[in-house]
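All protein chains of the complex are present and in place, except for one that has been dropped.
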Amino acid sequence: MKLTVNGEPHEHQGSGNVDNLLNELGANQAHTALMINGSVVPSDAWKTTALHENDEVEMLVFVGGG
Amino acid sequence: MMNNILKVGDQELGSRLFLGTGKFSSTQAMIEAVKASGTELVTVALRRFNRNQAEDDLYGPLSELKNVRLMPNTSGAMNTKEAVRAAMLGRELSKSPFIKLEIHPNPHHLLPDAIETYEAAIELVKQGFLVLPYIPADPVLAKRLEDVGCAAVMPLGAAIGTGKGLSTANMIKIIIRDANVPVVVDAGLRAPSEAACAMEMGCDAVLVNSAIAAADNPAAMGAAFKTGVEAGRMAYNAGLMPTSEVAVPSSPLTSFLSTND
Partner (left out) sequence: MTKELPDWLSPDRWLPMAESENTDAIRAAILSGNPTERELALMLSPAAAEFLELMAQRAHAITKRHFGQTISLYTPLYLSNFCNGGCLYCGIAGDRRAIRSVLNETQLQREMEAIKAMNIEEVVLLTGERMPEADVPYLRDCIAIVAEYIHNVNIEVFPMSKIEYRELAEAGCTGVSLYQETYDQVPYEKMHRWGDKRDFFNRLDAPDRALNGGLRSVGIGTLLGLADPRFDILCTYRHAKYLLKNYWKAGVSISFPRIQPQLGGFEADHPVDERMLAQYIFAMRICLPETPLVLSTRESQRVRDGLAGVGISKMSVGSKTTVGGYGEESEDSTEQFEISDERNIPEFCEMLRSKGLDPVFKNWDATYREPAQYQNT
């Protein structure tokens, strides 16, 4: 499945749900916030949220900031 | 009567020093500075996940600190829509109602966009955030933001990272005089004495980042700011001796008054 993840093209090999994508990318789920096509997807919905062809996924973490 | 707990909305904070977590040489240095400063509220920014820079992820180290709550900022947002989106994402991770609303479209000076900030504040209050907007030291804007429900206002002392101290002191004094919500000086402070000065003026808290991150010894500077903020607050509570204007003698102005009426 072709996705755009954090602005880069990404070929998803897994089951097609969000949970699976995060594992595939090696992200720590507890540390990550997620947005699909501009909408925030809360973590308790990841297991049940399916991805679709050409979805734009943003994965964000906390870094230092003032 | 002189309660030193700071209330921001329905939240209570035991320290009046807020810390930014950016620009430190290492996560370890940042954590040590946070600990030494005694802060209970630190700001964090959101960035895209990058598996090659996993060490930048501050969630783990910060969540291990007791008594420290996270306040995501909206930095990077150029307008209202982006700021609201950033805030929603930040809340997913922070599990706290605090949001530092900052919209500064110009990357050179990072000065806040008052108009976009105002619009975003309205939306974020609606979404249930405790909104702490980073703003120009503009007394009218501060009241407008209070009117739309911001939990505090954070006027800048000087531009971010300039270390020029309380350049806007006269405007901040007006903001403090008029405000019914906490006033937090954000940006510009370089030395603990300036933090003390802000607190003596009646600021409710200060937010410091560069001054601590860029110090030779960030942990020691964090402790110094802690002391500065506490001293300033104590002095404010103690009631400072008034300053004195020099009297200018001129021709008598009360000779018209009768002495036996």
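All chains are identified by letter, namely A and B, in their written order; residue positions are counted from 1 within each chain.
We adopt the following convention: a contact is a pair of C-beta atoms (placed from the backbone, for glycine too) under 8 Å apart; a residue touches a chain by one contact, two chains touch by 3 or more.
Treat the numbers as computed from the prediction; the structure is a model and nothing was measured.
Chemist: Could you tell me which shown chains are touched by the chain that is not displayed?
Modeler: Taken over the complete structure, the missing chain's partners among displayed chains are B.
Chemist: Name, in rising order, the residues on subunit B that touch the hidden chain in the full complex.
Modeler: Residues 143, 177-178, 180, 239, 241-250, 252-254, 256-259, 261 of subunit B touch the chain absent from view.
Basically, only the chains that are shown with their structure count from here on.
Chemist: Which of the residues in subunit A come into contact with subunit B in the complex?
Modeler: Interface residues on subunit A, with respect to subunit B: 6-7, 25-28, 30-35, 38, 40, 42-43, 58-66.
Chemist: Enumerate the contact residues on subunit B facing subunit A in the complex.
Modeler: My answer: residues 20-24, 27, 30, 43-51, 54, 56-60, 62, 70, 72-73, 75, 85, 88-90, 92-94, 160, 187, 207, 209-210.
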